[in-house]
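The complex appears here minus one protein chain, its other protein chains still in place.
Up next is chain A:
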Amino acid sequence: MSGGLSVEIAHALARSPGRGGAFALDIRFEAPAEGVTALFGPSGSGKTSCANAVAGLLRPDAGRIALGEEVLFDAARRRHLPPRRRGIGYVFQEARLFPHLTVAANLDYGARRSPRAPGAAERGRIVEMLGIGGLLARRPAGLSGGERSRVALGRALMSGPRLMLLDEPLAALDAGRKAEILPYLERLRDETGVPILHISHSLDEVTRLADRMVVLNAGRVAATGSVEEIMARLDLFPLTGRFEAGAVIAGRVEAADAGMQLSAVGFAGGRLLVPRIAAAPGTPVRLRVRARDVLLAVQRPQGLSARNILAVRIAEIRAEDGPYADIRLDCAGTPILARITQAAVAELGLAPGRMVWAVIKTVSIARASGSGARGRAG
């Protein structure tokens, strides 16, 4: 993957006192030179340590990190490029704006020190893109949480980074603020062309923003792949969140029924009726269908309010702890997941290979992103 990020590190992390022992970080993954790669995992899985290693704030015990042609870290050759020479825009969870400087001076801080800093026109575009033009004379103490996040994004971008590292930039914000920032992150992804490593433990964010996922668990990489691939894997349910887990389906808007406030989204396996998406036909979209919102029927159901009834083949059944069974369905090549009870599996005689009907309520389908599935839909 030329131009991309290649990470291969091992590190013995001293744990907080009292817990004893040391837990090893052993992480290998590659992220392409474009788009958003999510580093996803529960708290304590090593996400931030990994990000710090990429940025150079943490020096791993062993391994190698390269960005494109440049080796940032190589334990064997004792190479450790200091953070200031890595050209990585790190956006920290708590924004970390300089409190004694105005917003304008904060934005200038990296720009003045970087050989790759963008020109005035590009900087103006960044300010406009993030909507921070009105804040330039203010100080960080007077900004809202969302405004701070946007300024932190701008400050990192102004240094002309070769890679943006976002460490849960939304985690410290309440739901309303998150909704305020997400569109800016989408614009960052779609308009700047800077590859992004997005650290998150929120599936919502990941499915909305990321193209690829690196799933971390206890300091190890549990899986890597496209968001659609990862979300379709039953064995990752414990990590992708049992309750929130479900397939992510990439498709394109086909037609909208403005009167009924519905849109049809075509995907490889058919089409789904979803709550109206305000986008032109042909726009790629990504849909999240949570496993617990999918119903199975052995005969084509009649007289149902649900708008989506798809013919699918059962690909895999996994019995889970408790009363649940997770089922991967093959809808003409596109995976859809369903979570039903083991009792239902037994009563209906469900088994891999069997054709059934998947019933999905239109109202349960959420649009994950505007254009996260660029070019890969259909």
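Everything below uses one rule, namely that contacts are C-beta pairs under 8 Å (C-beta built on N, C-alpha and C of every residue); 3 or more make two chains touch, one makes a residue touch a chain; residues count from 1.
The rule is short, and it goes like this: contacts and distances are computed from a predicted model.
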Check: The complex has one chain missing from view, so what does its UniProt entry call it, picking from "Electron transfer flavoprotein alpha subunit apoprotein", "Outer membrane protein beta-barrel domain-containing protein", "CheW protein" or "Molybdenum transport system permease"?
Finding: "Molybdenum transport system permease"
Item checked: Hidden-chain contact residue, picked from the options A:Pro83, A:Pro118, A:Gly131 or A:Pro238 -> A:Pro83
Next item on the list: Could you tell which one of A:Pro60, A:Gly110, A:Gly146 or A:Gly269 touches the chain left off the display?
Entry: A:Gly110
Notebook entry, point to check: For chain A, which residues reach the chain that was dropped from this view?
Noted result: 55-57, 82-86, 88-90, 92, 94, 96, 98-100, 109-110, 113-114, 141, 155-156, 159
